[in-house]
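Let me begin by presenting the structure, written as structure tokens, before commenting on it.
One chain of protein is taken out of this complex; the other chains stay put.
Labels A and B are assigned to the chains in the order they are written; within every chain, residues are numbered from 1.
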Amino acid sequence: MNTKSAARWAKAGKYLLLFLILLFLLFPLYWMLITSFKTNLESYMYPPTFWPKDFTTQSYISLFTENNQFFVYYKNNFIVSALVAAITLIISFMAGYALSRLHVKFNPVLVALLTASQMFPVVSRLISLYSILRTVKLINTVPGLVLAVTASQIPFCTMLMSSFFDGIPVSIEDAANVDGAGRFRTMFSIAFPLVKGGALAVGIYSFLMAWDDFLHAAILIQSDELRTLSVGISARYLGELSYDWSLVNTISIIGILPMLLLFFFFQKYMVKGLVAGAVKG
Amino acid sequence: MERQLRFNKKTGDRLFWLLLILPALIIITTFILIPIADSVRMSFTEYKMKNILRGTPATWNHFENYAKLLRNKQFLPTIGRTFGFVVGVVLAQFLLGMIFALILNSNVRGARLIRSVMMMPWVVPTVISALIWLWIFQSQYGLFKYLVSVFSLGAVNDFGILNDTSWALVGIGIAALWKQIPLTTLLLLAGLQNVPDDMIEAATIDGAGYFTRLFKIVMPYMRSVIQVVLTMAIIENFKQFPLIWTMTGGGPSNSTTTLAIMSYREAFVSQNLGSGAAVTTIWMLLMIVVVWVFRKLMKRQEID
Partner (left out) sequence: MKKLLSLVLALCLILSLASVSALAEGGKTVLKVSNYAVLESNYTKFWEDVETGFEAAYPEYDLVYVTSEYSQTPNTVITAAGAEDYCDAMFGELSWVSTLAYAFEPVNDVLTPELIGEFDATILDSCVFDGECYAIPYYVSPFILYYNKDLLAEAGVQVPTNYSELAAACEKLAQLKSPITGNAVVPFGQTTASVAISGTSLTAFIYNFGGDVLDLETGKMSIDNEGFTEALTCLKSLYDAGYMTANQKLKELRQSFANGELAMYYDQSWGFSGVSGINPDAAAFTASAPALSGGNGSGQSVLNAGVFMVSNKNGNAEGVNKFIEYVTSDEVNGHYILDIAAGWSAKTAPMEVQAVLEGATGSQGNLKAVPMIETLNDLNLELDTLAQNVTLNGMSVEDAIQAFKDSAAYQEIGE
């Protein structure tokens, strides 16, 4: 086999592998999408149909009219995630700046603490978390949940912000300092605009992670009006009586949409941010 | 005069530093460090749900919870399963992610579009991805059962993967892979793109083949990225809970019970919080050991 046809085989193999991997990643989403457009009866056909024989928007309509407690969960998830993202951003921005710019002897200890904190799973903290929040009467409240979820995001986001700052030369801030600008002013008016991309990445990342939260909300929130999305879906739609697969797939689609849109719009920053954190960190 | 300024600046700096990290420190201590310490303390006590109900305090019972765990015939298999799951998924994740990244890095058309589109599984909330795969793996109507029967040419017709004690964990592994490959690929791709072209060109001119270039130049250059990716993957899969819980709840017959599931079950199903805390403490210790050993291994490779 000469090199030219070997190269062609390699190329074909490459595209085949690419196709297979993409198929694996994307087909389940397609599957979910079309099941949401099938009638319940058609969903239970075996062998399954790859395109709805009876295309119907019935599940979507039923979701908007009857099963609309779902949107309460949705709204709650948004509120909690937005708050978590905002607070995480502020706190990790400040802490990351301190870690990167200020060389205090305690820094390595802080880094070790932050790294260690990322490793502790939520499950082990649940009971104590519950007692602590119960003592300050923040059980079943939005602030309580927001604080708990923020806490699990801060370690990673702080390290991320710190590595962003590491990548930006100190010269501009030094210049500002010489010009007599105070520390806070330097940080907010000068350093912040420089890491805007990174800040956006951190904000969106913590939003996504908070959107995904399950365990915190499961333990800390008890009333239906405050429930967030993952717990709400698990509680209400994976009930004891029966599965409604078409509905489950429908709410899954709607549950994913904002995240997909968010990601597509901000992916440039997200990608740069995640990459910078990992490659340099 | 200058010295005084520098002194002031240093204390000023320290104060500033303290101020900046204080919020983060307070939150982490309150919500992470204290609960962990409390959980370890609880593992040495007899503390059940009924203690909470009756308001009776926990009684110190030394290592009784741990001794009981060691007597539990399921304990060692659970550890084995957890390790098996982590090793299996991390290896598969790395392999597939690397292959995918290599392909994307090699002048394929639409690489940029693919790179965005492939992130979709990562963006899906864990509970929803569990639902997606539950539906695909469904033992009566699932797509997976159908595909298996097609590809085995009708030999295997009734494959309900999540109902099979030997395969259920594999099924969950597939779902975990689905969610985690995108990020791994993204990071590896970035690492690949950072490898300077001139080194590769020089090697090609010297006559090095594709795989030689890959293993002798590219991968060593990417060491730190690979380390980060693998560490993240190990931690993420070690911690995994919602996916397994939603998909199988630890069954069938305990075949998907990992340490995380066992801890949750002991605490919230068997309602023995002390015992659950013991499982978690052991789990954390194991994870720390694994990550530490892993770091040591990577360092030793560097010296090589």
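Here is the rule we go by: a residue touches a chain if its C-beta (ideal position, glycine included) is under 8 Å from a C-beta of that chain, and two chains touch if they have at least 3 such contacts.
All of these numbers come straight from a predicted model, not from anything done at the bench.
Touch with the chain omitted from the figure is made, among B:T59, B:S152 or B:T165, by B:T165. Residues of chain B in contact with the chain left out of this view: 49-50, 52-54, 68, 71-74, 139-140, 160, 163-165, 249-254, 268-271. In the full complex, chain A touches the hidden chain at residues 40-41, 44-46, 67, 79, 82-83, 86-87, 90, 130, 134, 139, 141-143, 188-189, 192, 218-219, 222-224, 226, 234-236, 238-244.
In this section, only the chains that are shown with their structure count from here on.
Put simply, the C-alpha centre of chain A and that of chain B have 15 angstrom between them. Looking at the complex, you find that chain A touches chain B at residues 14-15, 17-18, 21-22, 24-26, 28-29, 31-32, 35, 43-48, 90-92, 94-95, 97-99, 102, 104, 110, 113-114, 117-129, 131-132, 147-148, 150-152, 154-155, 158, 183, 208, 211-212, 214-215, 229-230, 233-234, 238, 245, 248-249, 252, 255-256, 259-260, 262-264, 267, 271, 274-275, 278-279, 281. Across the complex, chain B meets chain A through its residues 12-14, 16-17, 20-21, 23-25, 27-28, 30-36, 38-39, 42, 96, 99-100, 103-104, 106, 108, 114-121, 123-128, 131-133, 135-136, 140-143, 145-146, 178, 181-183, 186-187, 190-191, 194, 224-225, 228-229, 232, 235, 238-239, 241-242, 246, 260, 263-264, 267, 273, 276-277, 280-281, 283-284, 287-288, 291.
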